[in-house]
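A single protein chain has been omitted; all remaining protein chains appear in their positions.
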Amino acid sequence: MNKRALFSLWTTLAVALAACGGATPAAPTQTSGDATTPQKGGALIVAYKDDLATLDPAIGYDWTNWPTIKLVFDGLLDYDTGTTLMPRLAEALPTVNADGTVYTFKLRPGVKFSNGREFTADDVVYTITRVLDPKTGSPGAGFFVGIKGAQALIDGTATAVEGIKALDANTVEFTLDAPDVTFLNKMALNFAFIVPKEEVEKAGENFGHAPVGTGPFVLKEWKSGEFLTFERNPNYFYEGLPYLDKITIQVGVAPDVALLRLEKGEIQMMGDPPPGADWARLTADPAWKDRIEKQPQVNTTYIAINTTMPPFDNVKVRQALNHAIDKQRIVQLLNGRATVANQILPPLMPGYDASYSGYEYNPDQAKALLTEAGFPDGFETSIECIAVDPQPKLCESFQQDLAKIGIKLNIFTLAAPNVIDDAGNGKTPLVWSGGLAWTQDYPDPDDFYSPILGCDSNVAGGWNWARYCNEALHQTSKELLTMTDRAARLEAYKPLFKALMDDAVWVPVINGEYDVAHSEKLHGQPTLIHPEHLFIYETMWMSP
Amino acid sequence: MDITQLDPQRQKVAGLSPQAAPTQPTPGEVGYFALTWRRLRRDRAAMFGAALVVLISLAALFAPLLAPHDPTEQFRDGLTPEGQPVPGALWTGNGGRFPLGTDANGRDLLSRIIYGARVSLLVGVLANLLAVTLGTLIGSVAAYFGDPLETLLMRFTDVMMAFPTLLLAMTLVAILKPSMWIIILVIGAVYWTWIARVVYGQVLALRDRDFITATRALGAGRLHILVRHILPQLIPTIIVWGTLGIATNVMLEASLSYLGIGVQPPTPSWGGMIQQGQSFYRSAPWLVLFPGLAIMLTVFAFNLLGDGLRDALDPTQRGRS
Partner (left out) sequence: MWTYLVRRLFQAIPVLLGISIITFVLIYYLPADPARMYAGPSATVDTVARIRHELGLDQPLWAQYTRYIKRLLQGDLGFSYRKQIAVTDLLLSRIPYTLALTFAGIFVELIIGLPVGIASAVARGQWADRAGMFIALLGVSAPPFWLGLLLLYWFGYVIPLFPLGGTGSVAHLVLPAITAGLGGAAWYARMMRSSALDILSTDYVRTARAKGLIANLVILRHVLPNALNPIITMAGLDIPWFIGGVVLVERVFDWPGVGRLAVEAIETVDVPLILGTVIFTAGMVVLSGILIDVAQGLVDPRIRYSQSK
């Protein structure tokens, strides 16, 4: 190829790259394991413990569904390998008007649904309207009520949402009631993954089992309760992706058995972390060194304290609890697969205060605080835990910790729905959130305040298990949602969360870690686990 | 009247109950229980079983004296630095504070097994007793007294057998404080249906036998027949269910505790320890082996005793042919 042709080739590429508006996933960076380049082809088999509910992006909402839904669908926005937003079905990040209430997206041309039809702005309007429509019963409706006219649709006084407009075939405009800096994060949620109207109407309530989207894979077969198979979408708009030809997801497999299948070579990845009982063996075995990927989760597991129930309405008692819990022991009981948490936000969440040290483990200090609060001889109280291993074992550790400072803790192990109901209705003084821990919806500190500690969520049936409402903090949080200077805003969250910790609304105990055991042939690009999507299947590849 | 009813030898030939033979004292007559007790005492296997039952019960009673450690204390050195349970002195051969090892929380397994006998024995034996009593009663009354009682009772049994127990457990937790007695009641109230069905079938086969008709013709009341002639025939069934059922009930207790009724952590129970230890089948098999052995031993003891009882109660069943 002569120099001139080479030059024009490079310029074309450069222009194309610029038009894409960001880093394309095809560029290799560090990989897990060896640094060879991704290869196309290969079939992946993953085994999960829980069954998959649905592939309907408006409805599917748990850690098993989310990464799988991303196989078949795309949203306007997505995240890069970390927490930075990137355009996906949109051509570029949207333009925002001066006061932050109007977002205009230009859509990527030439994207096709797997039924052949080209994707247009009308699809975006349809998708978000569908999420808001009460008849869909979408759990995510609450994220989009800030759009102008959304409430009217929900109340039934309108048939369309005023604030979502298709300006032309490739442009969509969103108008909000008030500025919301987290709006783009919400547009990157699964709920905003684009669905084609004609397929939804054709399939009706079966759309979740016969999904049609723009994603890297297409659903080929679903044997309910057993497995799902996906095959590569040959017309996928991202060049070069996905790498894998086929993905089979087995469901309902107990992790103990999934590990055996992995060891035997029948599957290449476990969807759930390996059981604690096998952890010591795996980590001691050199053959497994490159076969376990560890990623901290953006979550905090905590003891929620019902701040309205005596004696926990006394801040000193709550602080005593914080000093009394031996968090290192919990980490040990979890085979080291967690880190001690000293504040509400997890370390990976923007706005985390690395300089904050929290309450250190000090039973004597705890006892002193109890005496100050008027309980020199302690008292009797109770905690609820879900009955799934290892949660009861952790609650038993708390029991021993509190016994040391004179508090008799009764443990009630219940089924998860019972715990959620009791905690949501303020019926129990303490709740251990293990197994139900709050994990981020999107990487914004507000996600760790409004839904679980804000005044709006302090209602019966809400997830504000601390039953906490501080009007001053609530006002502050509302103002922070309108700040456009990202850096200043993140700094401003630090005093808010410090105030919450001073008020000791929780005992934050650990930040979780997600461990994935996989075959040595499976690689991620750069990793298998993604902080937002849990698994990022489209960049996984198999070496021969 | 058939001649077979007069000749004891011919009665046996016709497959009739040997207990109608007038040579032995029948239940209710003086000397029956004394004779039974004497026969039982001479049965070495049964006595061994009885001694074992007494031993296990005493161990449960005097647990604080026998257990080397506090069963609820989670020791620092009860776990390896990676959080794994520690194998026991008996397992590894080298000494150590924990004869049988520790559990996933670092608590001494032997102490937990000894204390666990309290819950497991009580629940296993009492819940089973309740279930067997209720089941035998309902099954035999339904079969013997016929319609309309029969249909009523047996359809009720169907409803109770199909009853969604898990759902009941989840609903009960809101109303009741969890305790051992609640779980004994719940297990007994659920488990009796199986026994009722088996007893029903057997009594149905018995009620139309000629010897029953004969006794009726002789003027005996229905209740009298039920208690004195039919119930003793059910003893072998009752013994089987009464002994094997203990193991089933111990496991049932564990699964219901996990839903919130019954004993809550950290109270040890054999079923609960087994449930928590199942994942460790490769790395710490002692977690399931030792509580499992405890259950086996208990059932074994009751089994020997039960077999002995059944032989003693019906002397022609000695079976040494």
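The letters A and B name the chains in turn, as written, and every chain counts its residues from 1.
Just so we're on the same page, a contact is a pair of C-beta atoms (placed from the backbone, for glycine too) under 8 Å apart; a residue touches a chain by one contact, two chains touch by 3 or more.
Since the structure is predicted, the reported quantities are computational estimates derived from the model, not experimental observations.
S.K.: Looking at the full complex, which residue from A:P38, A:P87, A:G208 or A:G406 touches the chain that isn't shown here?
M.R.: A:G208
S.K.: With the full complex in mind, choose from A:P38, A:G140, A:G163 or A:P531 the residue touching the hidden chain.
M.R.: If we include the chain that is not displayed, A:G140 is the one touching it.
S.K.: For the chain left off this view, which of A:E266, A:D285 or A:D313 is in contact with it?
M.R.: From the options A:E266, A:D285 or A:D313, the contact with the absent chain belongs to A:E266.
S.K.: State which residues belonging to subunit B touch the missing partner chain.
M.R.: These residues of subunit B touch the chain that is not shown: 9, 12-13, 15, 18, 145-148, 151, 154-155, 158-159, 161-164, 166-168, 170-171, 173-174, 194, 197-198, 200-202, 204-205, 208-209, 222, 236-237, 239-240, 243-244, 247-248, 251, 274-275, 277-278, 281-282, 288, 292-293, 295-296, 299-300, 303, 310, 316-321.
S.K.: On subunit A, what residues meet the omitted chain?
M.R.: 51, 53-54, 56, 59, 61-62, 134-135, 137-143, 145, 154, 205-206, 208-209, 224-226, 250, 252-254, 256-257, 260-261, 263-264, 266, 415-418, 420-422, 424, 436, 438, 441, 451, 456-457, 459-463
Assume only the chains that are shown with their structure count from here on.
S.K.: Which residues, counting only subunit B, touch subunit A once they are in their complex?
M.R.: 72-74, 79-84, 104-105, 170, 173-174, 178, 257-260, 264-266, 276, 279-284
S.K.: Tell me, which parts of subunit A touch subunit B in their complex?
M.R.: 256, 275-281, 283, 329, 332-336, 387, 389-390, 392-393, 395-397, 399-400, 410-415, 417-418
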